[in-house]
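Take a look at the structure set out below.
Here the complex is missing a single protein chain, while all its other protein chains stay put.
Up next is chain A:
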Amino acid sequence: MKNTGFPLKIMKQKVEDNHFKMNRGKSISFFHLFFFLSLLITHLSFSHVLADSHFEGFDAEDDDAVEEQPLDHRFIRSPPLTQSDSQATPDPETQTNPDPNPFPTSDPPPKLDPQKPSTATFEYWDEDEFEGLPVEQQSPEPPKITENATPDNPDPKTTAKPQNAMVSKKSYTVEIICGSFLIVFIINYFTGKRENENLALAWAAKFATKGSIFEKNFSLLGVGEGEDSPLLLKEGQNVFKFYASGRRYCLGLLATMELKSRHDLISRLFNLVVPCKDEITFEVYMNEEAMDQVVFAVAKKKAAKGMQKEVRDLQRFAGLVANPSGRKWVAEELSVISESKEVAGDLITEAVLEQVFSDKAFEKYGKGFISMHFSDQHPGTHKKMLLFKFALPDANHMDDMTRLVALVPYYIDLIGRYKLSSQARSKTEAARVKAAQETYKELQNARQEAMQKKKAERKKMLEEAEAKLSAEAIHKKEAKDHARQMKKAMPRVKMTRAR
């Protein structure tokens, strides 16, 4: 029994297998067709003309041309099509051609696939509809071709050859391009990183080493603790920070260098289109008692307008100051934003004008100047702050910004000593009180809104809970009723039974 039963089972399995294969073959060929069609539709515009010539070239004379033609029309196609082709079509040349596909073993079987089911699927082909089909797609119809023109027999083979050659080449182009880009990217990462570091170090060497301007003004330099703490703190690959502290009138100074993303090839290429600058920002945290009520900013004309609109304290307290007549004033490219004329006049001193901001000096030394902004109402944790923003020059031309950097300690002292006149003070006081009231009101409004929201939410929650509860209660009641009814019914049944 066992012996006879066993082969039977195998047979059955085999039959099933065959069936399965057939089905699969069909579905696969359908899939092929569908895929080819979709690809063809998208790329018909490319291959249309050339493919047409193929159909005309069934004659024997054109045979040589046919061998070569697929080469160029392959060439025109875009990568996605050839890619999928390489995987879809038989690939007998894998041994001779360096193919990126490392699995040549999986290739021979599919060779049979498109031909086997051809009889079944070909009924669905309407030749008129697919005039634009290239030759190799027509390979599933060898009988017809042989009837029409005998020399066309080797056609599928010959077309497959150059196609595969091109496929291997094409697929390599993607890898070559991407791989080389990656290599360049990595090389650029290290070179760009070093470039940025050199620039930051050049700045630190110029302004923060022994005998330099920051060493003379601050008792503590660097971001660490102890004597030889590192001067610069690196944050990311293109942001460097320098910290100094221990000076009269201020708590500390934080300089942040934001350099170009030289380490990043993509943003470097992007910066070729949209140029940007290496910038350094000084934030000076003033002592609470050392800074009077001052809101003041200087920037290039365009930027000043933007600042006046966008920066909150400038928008609230200050306005653009017109050039006063009968006095030396800042260069024409600059404009001054200030709370009052008095402040502007007092803060733009003769010395500063002479050093940096007068027409002549600005042309020479002010190239890197972007903006400066002093405020006692700075949004953020520390309110009294001086902000300076400069563009960094080359690593070899750090001297260019010496005068700009000298502005920092100069203004720390100037503002530290500066006292408003009583008249101006009362004005600014009133403005600040008003602003404080407004912010208080806003805060209160926000708080109230939050409270209301909370209340509404709580109410909703309660209602929901109630609804749930009531639903549950109804449910319970129903259940009870049901039970009661059942109970009522039960005895009757019993009664009837009893009877």
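Couple of notes before you dig in:
Keep in mind that, in the parts below, a residue touches a chain if its C-beta (ideal position, glycine included) is under 8 Å from a C-beta of that chain, and two chains touch if they have at least 3 such contacts; residues count from 1.
Rule of thumb we're sticking to: contacts and distances are computed from a predicted model.
Hidden chain, UniProt protein name from the list "DNA-directed RNA polymerase III subunit RPC3", "Protein Asterix", "Superoxide dismutase" or "Ras-related protein Rab7": "Protein Asterix".
When the full complex is taken into account, the listed residue touching the unshown chain is A:237, out of A:237, A:281 or A:308. Contact between chain A and the unshown chain involves residues 28, 31-32, 35, 79-80, 83-84, 87-88, 100-103, 106-107, 109-110, 113, 171, 174-175, 178, 181-182, 185-186, 189, 216-220, 222-225, 233, 235-237, 243, 245-248, 251-252, 254, 261, 263-267, 409, 412-413.
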